[in-house]
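First the structure, which I've put down as structure tokens, then a few questions once you've had a look.
All protein chains but one are shown in place.
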Amino acid sequence: MARLLAILLMLALALPARAQDAFIDALAGLGGGFGAQAEAADRLGTLGDPRAIAPMRALSDGRLLRRADGTLIIRTDGGAIEAATGAPADATGAETVRINNRVRVALRGALGKLQLVSPDAGERLAAAEAVFRSPSAENVPLLDAALARETQPRIRERMELALAASRLVATDAAQKRAGIATLGASSSPEARAILLEARAQNADLLAEIEAAVAAIDRRLAVRRAAETFFQGLSLGSVLLLAALGLAVTFGVMGVINMAHGEFVMLGAYTTFLVQQALRDIPGLAPFALPLSIPAAFLVAGLGGLLMERGLIRHLYGRPLETLLLTFGVGMMIQQAVRLAFGAQNREVTSPPWMQGTLLLPFDIPVTANRLWILLFSLAFFVLIVAAIRFTRFGLEMRAVTQRRPIAAAMGIRTGRVDALTFAFGSGIAGIAGVALSQIDNVSPNLGTGYIIDSFLVVVFGGVGSLAGTLIASFGLGLINKVLEPWAGAVLAKVFVLVAVMVFIQRRPRGLFPQKGRAAEA
Amino acid sequence: MSATTLDAAPSRLRLGLRAGMIGAVCLLAAFPVLNQLPETHALHVSDFLVSVSGKWICYAILALSLDLAWGYAGILSLGHGAFFALGGYAMGMHLMRLIGPRGVYGHPVLPDFMVFLGYRELPWYWLGFDSFAFAMLMVLLVPGMLALVLGWLCFRSRITGVYLSIITQAMTYALMLAFFRNDMGFGGNNGFTDFKELLGMPLNTGAARATLFYASLVSLVVCYLLCRWMTATKYGRVLTAIRDAESRVRFLGYDVTRHKLFAFVASAMMAGLAGALYVPQVGIINPGEFSPGNSIEAVVWVAVGGRGTLVGAVLGAFSVNGLKTWLTSAAPDLWLFVLGGLFVAVTLFLPKGLIGLLQGRGK
Partner (left out) sequence: MTDVTRISRRAALMGFGATLAAPAIGPAFGQGAPIKVGVLHSLSGTMAISETALRDTVLMMVNWINGRGGLLGRRVEAVVVDPASNWPLFAEKARELLQVHRVDVTFGCWTSVSRKSVLPVFEELNGMLFYPVQYEGEEESRNIFYTGAAPNQQAIPAVEYLMSADGGGARRIALLGTDYVYPRTTNRILRAFLNSKGIADADILEEYTPFGHSDWQGIVARVKRFAGEGKKTAIVSTINGDANVPFYRELGNQGIKAEDIPSVAFSVGEEELAGIDTRPLVGHLAAWNYFMSVQSPANTEFLNLWRAYINNPRRVTNDPMEATYVGFKMWAQAVAAAGTTGVDAVRTAMYGQKVDAPSGFTLEMHRNHHLSKPVMIGEVQADGQFNTVWKTPGPIVAENWSPFIPENANRRRG
């Protein structure tokens, strides 16, 4: 660490005095028009003066201000400093300097060059990435120098790719060949893009480039299949979450709950409310999402309890009429939420650990939010199955659904069990809403989009069978995603719907039909 | 579940209802005539009321068809809107062909949407729709065939109850997604609009509206009589028996599949007819008609009016839609509460629907 700093310092001191003036000269450009800014960033990157890092970072983060006299000021946590000297400055009346994408690209490249030897490993990795994306012949010596010092294999790998990419735009044919070979040995889609882009300028190396691209393609094919598989699982987990509550209320109790989607929506709005309430409490704010899970369960479960006790209980034995009733209730809940929260979307932010892309083994990229939702849905499924199988409440629930009169004769208060079961199913729907708030709109229409799929999943899996629901949702998710590249998003869905309809012809009671007398009811 | 239809009800009520029905039909039939009175006249019926009640009549036919399937054969179809929409599309295709060179781009054959989507010639499935007779045939045949295939598959496999409901819902949902696609050649989301004429009548005139109104009213009466006839004969008795105890009827040696299939196909054709009458009156057909919500709404009309009574279905369609028309203007923010509340109240307190209310009073 100290050695690195020393090298940095030596680099800075070794620069002749004129170069320091050049820094001041170039710096002024950062406050100019977009063209001037991009040019200034390029110059600052080439100059190699580490003082340029702070103002360029500030510019890309929107913290660089310009006073009326043209002085550039960096807004810091505590106050403000002058960009040129680092001296404290007065930021009153200064305006934020705006940038556009062209400037962002230039800044990224320039910062990458300057930070290749940064003491911070994360910065070096980002720098290698940035330099990789803006290859130029002048990066070659910089990368050579950085590689000589780099010890971390992950960063080295990235730097070598960046070096290869920069070599590819050099003039020396041997260097180009080396670059192509390195890029071809990777399994990076970006490397593939760089190779393809190089085709136009390198007609003489076309054969090598094509071979390198083909090599990358072979490695990517496997990864692409894995990606599709994950996408299917992810869609399946969303279907599972949406359908689980229904599998209880519809599958176990036989209530056609058209307001199921509205309970999902209530769960999503609960997430929003919890997040709003905890926003200004520093200790709790990061836990808003986990805390939303019990909150949503309670809100939706309470809603379900009220609905069951107040309305549905009068309709047992008339399942099709519950459809009508719950349709009406769903309409009212939706409109009530619309009037209370407005028709617009509500913003539910994702915690940092649910943002961005994660790399699984073999460099398979998966989005963090979907991975978490997948894991959550599986864990949640296990929990529900366990609750039904191993708790007293689960036992009573199964008893009541299997033979109500016998259960009552055994002393089970069937009314109470009905109410709790419905509340339980509704609560599960609420929890699904917490998860869905991370990938979909939080709007009054949220639930409407899932209700049909949910019913289909439950029926396909076999009414009354939680395992069937699990298999059905993942099965349908996978089939949908495998078909999608061939048929397009819409037709894939149509095919899945038709396939399910045909399947039910063959097995009228789903994948896992209920056996015994209950099945005939 | 009470299987009592009106036949079992006291005769005084039956007579009263029959008189009420005939009176209501006569009153409706007078609408276009009263429309001709000066606006200041106390009995004047506005253009709006004529056009909107024409629409309600179409909904009533749809409700009637659904009641035949649900109320008598026990087939709760959550996809009847699909048959309605298919009939509407068949009629819409005819209307589009009649526009001819009067479209925006002036193409002699192709409808506007095909012109700007780059079609060179008419897709094969559009051929023949320039003929009114062919189009009317399709209005009945397309929904009928779909019902035949779906019904045959389902009834043969003895799919009943909620399973059947979910399958029909999936059917209408799949059709909606398919029709939304612009590549299907049915105009995508926009569907068909800007119709010009039908059978030589320009559509934007009072005369055309009155004609369509009477056509719908006559269709309603004919469909009602047809349903009555079907349900009052021995066939209808068997159907009701199937609804109440399918297995027993099967063991008695009846061909359950064929009985149900006949009712389902007839019902789908009626729904198609309703759609065909609906489209020229509202001036648009688009995939939104396939949306599962619409089909559920139709079920709601039947339930509100009184399932298993043909008059009830008609009454339900008129009252719910009338209420909706009124409330979406009178209480635009709150109408969903009123309508939703009505559905809840009807299921809880009026299990036999509005007709049940009348029956109760008749006793």
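In order of appearance the chains are A and B, and numbering begins at 1 in each one.
By definition in this document, contacts are C-beta pairs under 8 Å (C-beta built on N, C-alpha and C of every residue); 3 or more make two chains touch, one makes a residue touch a chain.
Remember, it's a predicted structure, so these values are computed and weren't measured experimentally.
**Q** Looking at the whole complex, which visible chains does the left-out chain touch?
**A** It touches the following shown chains in the full complex: A, B.
**Q** From the list B:Ala24, B:Val52 or B:Leu122, pick the residue that touches the absent chain.
**A** B:Val52
**Q** Any idea which of A:Arg43, A:Arg108 or A:His260 touches the chain not displayed?
**A** A:Arg108
**Q** Check the options B:Asn286, B:Thr309 or B:Thr347 and report the residue that touches the missing chain.
**A** B:Asn286
**Q** Of the residues listed, A:Thr46, A:Thr349 or A:Gln402, which one is in contact with the missing chain?
**A** A:Thr349
**Q** Which subunit B residues touch the hidden chain?
**A** With respect to the unshown chain, the touching residues of subunit B are 46-48, 51-52, 55, 101-107, 113, 115-118, 177, 180-182, 188-191, 193-195, 204, 278, 282-284, 286, 288-289, 325-336, 338, 345, 349-350, 357, 360.
**Q** Pick out the residues on subunit A that sit against the missing chain.
**A** Output for subunit A: 34-35, 62, 98, 100-102, 104-105, 108, 133, 189-190, 192-199, 227-228, 231, 234-235, 238, 334-335, 338, 342-347, 349-350, 355-357, 365, 367-370, 438-445, 448-449, 481, 484-485, 488-490, 493.
Convention: only the chains that are shown with their structure count from here on.
**Q** Could you list, by residue number, the parts of subunit A that touch subunit B in their complex?
**A** 250, 256, 258, 311, 314-315, 318-325, 327-332, 334-336, 339, 448, 452, 455-456, 459, 463, 490-491, 493-494, 497-498, 500-502, 504-506, 508-509
**Q** Would you pull the subunit B residues touching subunit A in the complex into a rising list?
**A** For this pair, the touching residues of subunit B are 76, 153-154, 156-159, 161-163, 165-167, 169-171, 173-174, 177-178, 180-181, 292-293, 296, 299-300, 303, 333-334, 336-337, 339-344, 346-348, 351.
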